[in-house]
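Here the complex is missing one protein chain, while the rest keep their positions.
Lettered A and B in written order, each chain numbered from 1.
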Amino acid sequence: MKRTLGTCYYPEHWPESQWAEDAARMAAIGLTWVRIGEFAWSRMEPTPGQYDWAWLDRAIDTLIAHGLKVVLGTPTATPPRWMLDRHPDMLALDANGHKRGFGSRRHYCFSHQGYIAECARITTDLAKRYGARVAAWQTDNEYGCHDTTVSYSDAARHAFRDWLAQKYQSPAALNRAWGNVFWSMEYADFAEIDLPNLTVTEANPAHAMDFRRFSSDQVARFNRVQTDIIRRHSTAPISHNYMGAVVDFDHFATGADLEIATWDSYPLGFLSDRIAASADHKRDFARQGDPDFQAFHHDLYRAVGAMRSGRAASGGRWWIMEQQPGPVNWAPFNPDPLPGMARLWAWEAFAHGAEAVCYFRWRQAPFAQEQMHAGMLRPDSEPAPAYHAAAEVAQELAAMPDVEHTTPPIALIFDYASAWAWATQPQGRGFDYFNVVFGFYKGLRRLGLSVDILPPSVTDLSAYKLVLAPAIATLPDALITALAACPSALIGPRSNSKTPEFSIPNPLPPNLPGLDCVVARVETLPPDLPVPLAQGGTFHLWREKLEGSAQVIEETTDGWPALVAHGGLHYLAGLPDEVALARILTRLCAAQGIEAAALPEGLRCRQSGTRTFWFNYAAVEVTHAGHTLPPAGVAWD
Amino acid sequence: MKRTLGTCYYPEHWPESQWAEDAARMAAIGLTWVRIGEFAWSRMEPTPGQYDWAWLDRAIDTLIAHGLKVVLGTPTATPPRWMLDRHPDMLALDANGHKRGFGSRRHYCFSHQGYIAECARITTDLAKRYGARVAAWQTDNEYGCHDTTVSYSDAARHAFRDWLAQKYQSPAALNRAWGNVFWSMEYADFAEIDLPNLTVTEANPAHAMDFRRFSSDQVARFNRVQTDIIRRHSTAPISHNYMGAVVDFDHFATGADLEIATWDSYPLGFLSDRIAASADHKRDFARQGDPDFQAFHHDLYRAVGAMRSGRAASGGRWWIMEQQPGPVNWAPFNPDPLPGMARLWAWEAFAHGAEAVCYFRWRQAPFAQEQMHAGMLRPDSEPAPAYHAAAEVAQELAAMPDVEHTTPPIALIFDYASAWAWATQPQGRGFDYFNVVFGFYKGLRRLGLSVDILPPSVTDLSAYKLVLAPAIATLPDALITALAACPSALIGPRSNSKTPEFSIPNPLPPNLPGLDCVVARVETLPPDLPVPLAQGGTFHLWREKLEGSAQVIEETTDGWPALVAHGGLHYLAGLPDEVALARILTRLCAAQGIEAAALPEGLRCRQSGTRTFWFNYAAVEVTHAGHTLPPAGVAWD
Partner (left out) sequence: MKRTLGTCYYPEHWPESQWAEDAARMAAIGLTWVRIGEFAWSRMEPTPGQYDWAWLDRAIDTLIAHGLKVVLGTPTATPPRWMLDRHPDMLALDANGHKRGFGSRRHYCFSHQGYIAECARITTDLAKRYGARVAAWQTDNEYGCHDTTVSYSDAARHAFRDWLAQKYQSPAALNRAWGNVFWSMEYADFAEIDLPNLTVTEANPAHAMDFRRFSSDQVARFNRVQTDIIRRHSTAPISHNYMGAVVDFDHFATGADLEIATWDSYPLGFLSDRIAASADHKRDFARQGDPDFQAFHHDLYRAVGAMRSGRAASGGRWWIMEQQPGPVNWAPFNPDPLPGMARLWAWEAFAHGAEAVCYFRWRQAPFAQEQMHAGMLRPDSEPAPAYHAAAEVAQELAAMPDVEHTTPPIALIFDYASAWAWATQPQGRGFDYFNVVFGFYKGLRRLGLSVDILPPSVTDLSAYKLVLAPAIATLPDALITALAACPSALIGPRSNSKTPEFSIPNPLPPNLPGLDCVVARVETLPPDLPVPLAQGGTFHLWREKLEGSAQVIEETTDGWPALVAHGGLHYLAGLPDEVALARILTRLCAAQGIEAAALPEGLRCRQSGTRTFWFNYAAVEVTHAGHTLPPAGVAWD
């Protein structure tokens, strides 16, 4: 596989006279890809039905003429102002019932049929006109960004009722599934069912959960309209650029309709804005980003990129479509990255299997919402640090022969529906599925381990020695079978604790083959009330009272079972802190002959094919395993 | 008086085949009471006007057949979905004007006449059908829970205008009473008056205060419709289950229409969610609950339960209708209670005079909103800890002969209207009437004292040696007279500082007979700026500048009078911290010959008739007065 670089470019933002020079400079530093078009609807179709393709023809001509490959985006994330006159009710409403209006982007409801038809129309036009010329496609832009997966509009209400009718067939079946008898919440007709916002106290969690499932399905449906059209007119692969830390819709589901998964990686913005971490951690890594956040997404999107082809997760096709180049504009604080990070981030992506890394954006725009977002060029067209970083990576890539990927010994299951489940019913403040799973992932990475992330639909885990499946609300039967067949599996806490209808199952969880234990009850713990484990470390936030005859491997100091097992099947009865998790993972790895040893603070590694890559996220020099890495240093064996 | 136990049961949630076994198990462990029906409207009347009583007949038959007594709830807290089609405007609106919709519970506005008529109809049906068979009634469920006392609907607006017209008779009188000349806020017609939400800056506090009074009256009126009907068809006593820490309506007013006051006691949830306490305190008592919060409500509801009969407050009839059995689902964190607490809580209620304690609920529901709320049984029908606790208490009750209540030497006045007054006009962030009064109550309890809580309508205090009346906005004349006749009374801070019209009185407060002192001005203090008292401790948050010739008993270090007196009448010029309060109370008790001595941390006692009960809320063993109590320990002399 050839590794390549690229950038995001907006010819419509710049005088046409500048395009050729821009293209020449891109090519000169070794870029391959240029993504264009995804926000340009008002220029493609300035008034309804009257197209202006001439400028886009010339822009694509110019880029191709300089040897660049074009990724063309459908412009459906930014409907022009006139669209609102045609479809006044196309806007999403927020949970308070307020319209989310025109004036920025993503101002549409995924359930609005009229808008979907407009998107189909512009996509058809684009696919027909450019299907043979572009090298790849992108649908829309960052589905779900700015909390746009969920809408409380009339269109959503009607579509939700229809979705429920399809799923349950009768109101009586829905009432039974949701337990609506509980507070006289029973419905006599699907038309009586409202969206679960603005209730007096919390809505039925089964109601809320179905609304989240529905909302996710609407995104996949919206995306599929476009991919179906594009494929009729183009053989170029289709991608979507997912936004990091967005879990409101199931990326595996959209992934099934796309050849390539891409994601937009803004390490400093994410650390500042979207990661649950201590103040010290945020300060120590403010100019580098969290040392595991990018890797987690790389491994996740590698799996998402394998959904359509049916390849192994370790071989999924994926890119970074937008790579942070310097300070961004949207986080609470926007520091300058440490010199070298724009190179490190690219190499880390390649080490995790990326096909391409595109820096966002070519030139900093001096106007509009993102004027304070760095580019590869400054607004005055002088090079910014990422310009030089990209040139350096391009040269390094040229010198390094491609490697094939191998499958690591460890896998971690990631289940979007569980993110919705625990957002619906955290039971303790801060119980957040992403952070729970990310905590286990960090635990593995701190031990120097490489990981495959897998969807819950996986049925064959035979490639792995150890599989983790924490906090999955409902374990599919096939996954239970596969986990039971693993040499070693770590399940829990909270795994398999809900039926598909979002009830507590009977028999009680975890209900795993051969493992005689039930979760008699659970408790959530304030931050200052962790429960110590007898062997060190603590459970925090969440723990369970297990009963049964399963072998007890670890206990809490107050004598509750903490880790139980039956053969290779392990169940963990709480959320372990760093110390407890390191011990537990080390023991499980040792039992499977997997090498695991704590890395120095901020150092991370990735085994990729025959090479081991090392990345120093620390702000200080680190020496380990024969390498001395400066801050932002990259090394490989 | 016979002390009994019970539980809350929802036959409509379970297969009919399970009812008999459930009833048998309840009886077997010694339960007496089963509350049913309060959320079952959609099963009693599945479609408008078409009743289904058969299942309820059989459920009641089954319970009675097993020797259990039934408390039947009117189902008016959960109108079925079809009710909304009949009365689309019956929903409450929140302060932002958003509808509080269907999908959970308490989705109605107390002022909606159409809904009140529907409630009268179903109550009539229930009272006629079951009036002779049930042993007690409950109206609705937890009035005011989920902030539902106040509504900003059209129904509320119209009712409020009418209420104002009745009260003031002319707009001119209202303008004078409210001081509407202040900012040209004068009205020419009652129809011009809006609810006090969505004003540019704060509304006139007199306006806000009248709206709170009105909102409280609407609850009492709503409740009285049901009690009037039930009494026509049944001689069984009528109760309502108040929710702890809800002070938005006057419980004494609804109490006047009820034979029994009950309350729903969730010690861990309340500590986590609703008590102003230090982080250390919350951590130390996370598994036990605040050591005074339950007792305060016990004493309060004993008084509420005396309103209708006119008995002395010490002899009011009251129950716990819902007793926390294990972890709940609704607090920010939901830890498991310390083993033994489910027993301690019950015994503490009995020590304070409860007739019955009912655990909520019989079996944990595996579905809907409260699926993570523990029960006496697990969802798989196995016993949970509260099942065993109840059985243990039942046996202990059988062994302990009844005792008569005695009146303690100390009383504390609790005035709901003052809670509204200071919520309307805190003057300093965090000045909260409940917490102010609760602070004085804790001060008494830390000294081992038992207390009667009394309504502000009390006119005879001759049974008490010491009466506290802090922060009562307007002292009724009769209460002032009674306080002045007490051997000792502690009044202030902020007591009697408002006229009934919510103005500053002239003469200035406190205006007490014989006590020559006026509050020249007041100040509110940030948490880091307490004012030391000369004898130790501080005033925090609130203090007053007193002028006049009254005898100064204590001073602040900057020379302001802190405590003044005329005979037994004491006025306190600020909010004392724990140290200052302990000294002041100790001195007042000593003067009246009341024994008072600081108890060990977490230990509490209650004198009840001839017995003294001891309760150890601490997480460690405590030895005191010849008793050694383990954590959660209970002892009696």
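Quick note on the criterion: a residue touches a chain if its C-beta (ideal position, glycine included) is under 8 Å from a C-beta of that chain, and two chains touch if they have at least 3 such contacts.
In this text the structure is predicted, and so the values were computed from the model without any measurement.
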Residue of A:H233, A:R378 or A:H405 touching the missing chain in the full complex: A:R378
Candidates B:Q166, B:T201, B:T235 or B:S278 - the one touching the absent chain: B:T201
Candidates A:T32, A:T78, A:Q294 or A:T524 - the one touching the absent chain: A:T78
On chain A, residues whose C-beta touches the chain left out of the figure: 10, 12-13, 39-43, 46-47, 75, 78-82, 92, 96, 98-107, 145-146, 148, 272, 279, 282-283, 286, 326-327, 329, 332-336, 364-372, 374, 378-380, 382, 384
Interface with the undisplayed chain - residues on chain B: 96-97, 178-188, 192, 194, 196-207, 425, 427-429, 501-508, 518, 520-526, 528-529, 545
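Convention: only the chains that are shown with their structure count from here on.
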Approximate Å spacing (C-alpha centroids) for the pair chain A, chain B: 47
